[in-house]
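A protein chain is absent from this complex, but the other protein chains hold their places.
Up next is chain A:
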Amino acid sequence: AMEGGPGARIREGDCAVLKRDEVFKAVSVLRRRKIIFEKQWFYLDNAIGHIYGTTFEVTSGGNLQPKQEVEETTTETKEAGTDNRNIVDDGKSQKLTHDDIKALKDKGIKGQEIVQQLIENSTTFRDKTEFAQDKYIKKKKKKYEAVITIVKPSTRILSTMYYAREPGKINHLRYDTLAQMLTLGNVHAGTKMIVMETCAGLVLGAVMERMGGYGSIIQMYPGGGPVRAATSCFGFPKPFFDNLHEFPLSKVQSLLSGTFTTETLPADSEENALVEEESNGLSEEKQTSLQETEEEPATEAPMEINPTEEQDPMDINAEDVEFKENKEKENKENVREKQMKQWERRKKLKEAAALLREKNADGLIVASKFHPTPLLLSLLEFVAPSRPFVVYCQYKEPLLECYTKLRERGGVINLKLSETWLRNYQVLPDRSHPKLTMSGGGGYLLSGITVVLEKDKSDSSNSEALKMEEPSSKRCKLQDLPC
């Protein structure tokens, strides 16, 4: 079921991710399309056909060229100092000027050579310690030896990229938090998952990747339709989308109360309102004449045609009969197409509703900008007992409330409110230490497992709530009270 993998080749139309050191950018692989990445301009044409993971250099013409393996000259013992007590930072140690360096670049001199020139023209280089020399060379290489690797998108790559570039789009969901969600939710092939997210489709994509095309997903969405910008970056094969359904949040209450109907779709209602407005403005005469020419008058047909007529007053007054006939044919097609689309949408909505009504989903994943409590309380109704659920929130406080409401509701156990602490390290001989900057927060998770919900709340929920809390002997009695 899975296409590609590390051995896959870059193809036109793919969504690929450009990588330079720790910086990522997702791009569409299209010929003759100028790409700007890390202050460089280039075309991806030459990359097509290469294996993902290949590293390229940007040539002077803006083309990509696979980087040749170069032997590092490490055998010669470099002259180096012992510490920096005599090194004065007066900004004058580099003898090459901005213009000199620019001239070298313009001549087409390779980055490697430029770095070598910089070293040779630095008066303080040989006084630096070996470590400082190493650091200096790394820094210059990073600036002048620009290499780009083209990698295949994956949850790892995309979640790291989004967190670094556009955290606002994903509610500041840090990639390790996303990793926890996938495991806590036991996301795997063959399950029926409910996903509610406003993270540009990143969370949906991550869930789809872990399901490998097996099983089904019902994505709940606010407003008119789900956002799946990030999902398309993953490059899933078409069959993965066969079992991806969507359902509007605005219909959840009606579904739960049994009053759900497909008569008014969220997007539909907007369209109908618009169309009704326009048809009200037209005279009766025009409406009836158009109806007569229609072979299959549908209730919405006259309303659909009129807006186009109204927008182009020239046509209404045209003497050209043929022109009018063509216009009517076109309108008929448009109407049919719109009807087909609406019928399709209704059919899909009914399917999604049917899946939800079974109330046997294997898990629930929530990661949105909305307050989690109403989402959880309603969506948990669709989940089978003894199944995990995870909800992400950028802030801790809403989850405190969610926890309390869930306790009141009952039917959940093993509730856990957590966050993960992540730290990256620099590992070099005699220079190993945590990196200097780290993320201050990656969001919070509330997870739990559903159990059979008992209708009779009275005594059982209280004792259940008490049972789920820490035994009182473990706590300091002065301050704490159980919830």
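Keep this in mind: a residue touches a chain if its C-beta (ideal position, glycine included) is under 8 Å from a C-beta of that chain, and two chains touch if they have at least 3 such contacts; residues count from 1.
To be clear about the criterion, contacts and distances are computed from a predicted model.
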Answer for the undisplayed chain, UniProt naming, from "Fibronectin type-III domain-containing protein", "G-patch domain-containing protein", "glutathione transferase" or "tRNA (adenine(58)-N(1))-methyltransferase catalytic subunit TRMT61A", is "tRNA (adenine(58)-N(1))-methyltransferase catalytic subunit TRMT61A"
Considering the complete complex, of A:Glu166, A:Glu351 or A:Glu454, the missing chain is touched by A:Glu454
Of A:Pro167, A:Gly212 or A:Pro374, the residue touching the omitted chain is A:Gly212
Full-complex touch with the removed chain, picking from A:Phe42, A:Tyr162, A:Tyr175 or A:Tyr221, is A:Tyr175
Across A:Ile51, A:Ala103 or A:Met340, the one contacting the chain not displayed is A:Ile51
Residues of chain A touching the missing chain are 1-2, 5-7, 51, 53-54, 154-156, 159, 175-176, 178-180, 182-184, 186, 188-191, 209-214, 360, 362, 384-388, 396-397, 399-401, 403-404, 413-425, 427-429, 432, 449-452, 454, 467-471, 479-483
